[in-house]
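Heads up, one of the protein chains got dropped from this complex, but the rest are sitting where they should.
And then chain A:
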Amino acid sequence: LEELRFKSAPVPGEGSNVVSYGSVSFGWLWGQSGAVLGSGFSCDGSIGKSFSRRIHFILLFSRQGKLRLQKWYTTLPDKEKKKIIREIVQIILSRNQKTSSFVDWKDLKLVYKRYASLYFCCAIEDQDNELLTLEVVHRYVELLDRYFGNVCELDIIFNFEKAYFILDEFIIGGEVQETSKRSAVKAIEDSDMLQETVEEYMNKPAF
């Protein structure tokens, strides 16, 4: 702490400065005289903050930017969601091959990966394990693949509700619920069996 304070002593002249060393930030606001008007210390990550990690939302979109799936684990107005989607699609589509799979975005991190013609994007909290999130994305793709058999974008377009069902057997509230591929897919297949046939559907009373 001593060292940090020295390293970032207020500079004469009115202004403010925030110095971050990893997850620790010191901020000063000072007046013309050099007198410190206010200071703040914020600290996150492994030093005391909540470990609450969860996926905030998942987006699937094509290389042309068409949305194929959106799952939100936070409450936001529709307009806001649309804005976020536009923004994120634009950011990710403009990334080149040489960059990492992680993008700092607002106070979240976007973890994305392209599989064939689809981009899978997960928004996680800044302190979450990005590498594991890549595994989460990969697992979801594997589940889709297992269910549809060599899944492709068209499967997800024409059976989008199934894509959601599969996701909901894998993740609830932004947290992984099932780590066995077999179990997750079996649950979907069993549920599919429960669905009424056309005849049954017509004959069964709704209420």
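A few comments on the model shown:
The rule is simple: a contact is a pair of C-beta atoms (placed from the backbone, for glycine too) under 8 Å apart; a residue touches a chain by one contact, two chains touch by 3 or more; residues count from 1.
Please note the rule applied: contacts and distances are computed from a predicted model.
Of the names listed as "Alkyl transferase", "AP-1 complex subunit gamma", "Elongin-C" or "Guanine nucleotide-binding protein G(I)/G(S)/G(T) subunit beta-3-like", the one that matches the UniProt record for the absent chain is "AP-1 complex subunit gamma".
Summary of contacts with the chain left out: across A:Leu108, A:Ala123 or A:Val136, the touching residue is A:Val136.
Interface with the hidden chain, as seen from chain A, comprises residues 3-4, 6-8, 10-15, 17, 20-24, 30-37, 45-46, 50-53, 67-70, 73, 75, 77, 82, 98-104, 129-132, 134-136, 139, 157-158, 160-161, 164-165, 168, 172-173, 175-183, 187, 190-191, 194-198, 201-202, 204-207.
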